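Note that this complex is displayed minus one protein chain, with the remaining chains in position.
For chain A:
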C-alpha cells in the first residue's frame, strides 16, 4: 500500500507530500490543499486586537480595546453600533496580497479552497442565521467570471445567502476614504428577500477589510430592512 499521496500545493504548485496516517485513513481528516511553506506565510491575526474590527492594536493608535478607526465609526451616530464585530483571519501581507490578486483579478478560482480549513473553522465558532456574501456589480462579475466572496464560501463547503445587490459600479479603489464613507448608497436589498431577514443574525463575508466602509454600508441596508445584529468575517485585514 502506498502511504504517500503526492499532490500539488494550490498556492505554489510545489509537491504536497501528505503522509496518510492511520488516523487520516480512518477518521477521514480534512485533506491538505496547501503546503507547509505556504501555510507559514499566512499570518493569523493574533494578540491584542480591536474589539470591533480585529485589527492588531498598537499602543499609540488605541483607546481601551478599540482602534482609532472604530472609535471614529462609533462616534458617528449614522454608523454607530451597526457592525457588532468583524473577525479577520490573516494579516494582509505581501504573500496574501499576491494570492488574493491571483484569485480575484487573474481569476484563479480554485485558490479559494486553500482557505477552506480556516474559514470553515471560523464559521463553525460563530452563531448566525444567514451567511451573506458582499456582491459584485453584474458587469464586474461577468468580467471576472465569478464573485470572489461567494467562491470562498462555496469552496469552504458552506451555503451563501445572497441578500444584496450593488447600486454603484465605479471602482471603489479610485476614491478617497471620505468619498467611500460618504457615498450615499452602495447596496440595495433584493426585494424578495426582505421578509426573510426580520430579526435575523447576519454574518457578512468579504475578502478584505480595508476601512470597514463596505461592510458597514451592507450592514446599514440590512438593518434598515429589519435584520437583527450584524457580524462580519473577512479573509484579510
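As a convention for this text, contacts are C-beta pairs under 8 Å (C-beta built on N, C-alpha and C of every residue); 3 or more make two chains touch, one makes a residue touch a chain; residues count from 1.
The rule we apply is simple: contacts and distances are computed from a predicted model.
A single chain of the complex does not appear, and UniProt lists its protein name as "Competence protein ComFA", one of "Xanthine dehydrogenase, molybdenum binding subunit apoprotein", "GMC family oxidoreductase", "ABC transporter permease" or "Competence protein ComFA".
Contact with the undisplayed chain is limited, among A:17, A:31, A:78 or A:102, to A:102.
Touch with the chain that is not drawn comes from one residue among A:99, A:151, A:203 or A:227, which is A:151. For the options A:110, A:126 or A:190, the residue in contact with the chain missing from this view is A:110. Residues touching the missing chain, restricted to chain A, are 7-8, 13, 102, 106-110, 141-142, 144-147, 151, 154 (touch as defined at the top).
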